[in-house]
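Every protein chain but one is kept in place in this view of the complex.
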């Protein structure tokens, strides 16, 4: 039995190694930070308009909820700081030879709900654009859409759906973390394709982008899944009465 | 009165500006992190031998004191983490056009005593040499001597002496922070001069080194003085019974 | 023995990553955003602009990353201690 497990382990490693090599060879990897100048002005404005209602709704939600629950504000601070740290880390990815960023927004959406996750992503991305030379101010709307809206709502939705299907907290959190990461990068690819494709190459360009970021985002997404599962298990153990975001009520 | 103050303020600024320009022109600035390969092996070994007894004494002091006082260990953690953060920061210095590091060891020496400051400096410098590409492992002894031993004992001694002369906590802390920074960089200059001077140019080389680091270390030393004064005032306000390191007993 | 293999495998995979990126003519461990999006954008005729405050000069970016990392870490640690205080039962024993 053990020998089989080890052999499987080894072949899994080689599958990953192969994927990384192929991906890194195909083209370089992409990330969720689109710099100023890359998107045309019209698209920048469009994503700002799309994103603004979410931010407004998120801020008003923070105001309402913090009146009800005293632990709400410190939780926003803690999860906000944690999500900021996670999404700033330029993690070196083995085999790919480049560094890439996790997103940290899935866990924020599980614990505080998707609208507040959008606010946290907005603050994080603004700080990164202003001080950390990642992303831009015009493209901030597009970046907030990918990481905040898509990452947040996907993470929240996956968590709720997987829980409703009867799976454990930990499984739901793992999948939410994993898919909010992949969803963010898929969204960035889609944004770029929409704005920059030549007329006849919409799908091929999107596919090439997805393949391009798989060497970094397959391992990083799995890492985010584990971080997310660990965090939810920790909260359930230490604070069994916890009831915010996707962990409210019977879920 | 106000006009005079403003005029003094402006001329002070120009004195500083002039100093920075002259210093930066003369040669580049120096820092306390000596990389591997710069000091001959004999000198590396020598400074390791000098420094080792301090580290051993510091560790045994930590063991003894933490039995007596329950707040001792968390204070070591807090001050150690703070000193690590301060000494890692590559602060951009206006006019000089380069970044340089504060040392953070003066405040550790005031609060925990010079021997424990040496231990904190050793841990900090080891982490920097291993992971942050600052300094080297062979030259670690020399770096610990400059930052830990000279910076720590100077900061502690200045604080005690200034308090004995009847000055306030804040003044003593400011001078200790200021002079532990300058002492560290003076020590690094002396180390380098001793190891690398040609026979006839001992003093001129030391002087040129001191002039070379003045553009960054004059402002950074003043900054460290303020940080140190602020920290001591905070501790005296929030914890009037505090009695460790140089703040023990009647001092 | 198995642990040694794992460590060697991890070291090898990082070394391979570094060498591979060098072989591809990229800077070792370069960030995915800059090096790549620039290339890609240029193909589509878009030129990325400098950030508003260009902090990517010398050690300036290290300064900001370290400053923001330590501030965020401080906030997280402070609030973590507030929300999850250590269990007193365990400490009492």
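For reference, chains read A, B and C in written order, and residue numbers begin at 1 within each chain.
Here, a residue touches a chain if its C-beta (ideal position, glycine included) is under 8 Å from a C-beta of that chain, and two chains touch if they have at least 3 such contacts.
In this text, all values refer to a predicted model and were calculated from it rather than measured experimentally.
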Given the contact rule set out at the top, which of the displayed chains would the hidden chain touch in the full complex?
A, B, C
Taking the full complex into account, find the residue in B:99, B:122 or B:146 that is in contact with the omitted chain.
B:99
By the contact definition given up top, give the residues of chain C that touch the hidden chain.
18, 21, 27-31, 57-62, 65-82
If the missing chain were put back, which residues of chain B would it touch?
6, 13, 17, 20-21, 24-25, 27-31, 33-40, 71, 74-75, 77-78, 81-82, 84-85, 88, 90, 92-101, 127, 129-137, 192, 196, 212-213, 216, 238-239
Kindly note down the residues of chain A that lie in touch with the hidden chain.
85, 88-92, 98-99
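Rule of thumb we're sticking to: only the chains that are shown with their structure count from here on.
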Which category does the touching pattern between chains fall into here: line, ring, star, complete, or other?
line
Per-chain Cα centre nearest the global Cα centre, belonging to chain
C
What whole-Å value do you get for the distance between chain B and chain C if each is reduced to the mean of its CA atoms?
29
Listed in rising order, chain A residues that touch 2 or more other chains are none
Hey, what residues on chain C touch two or more of the other chains?
none
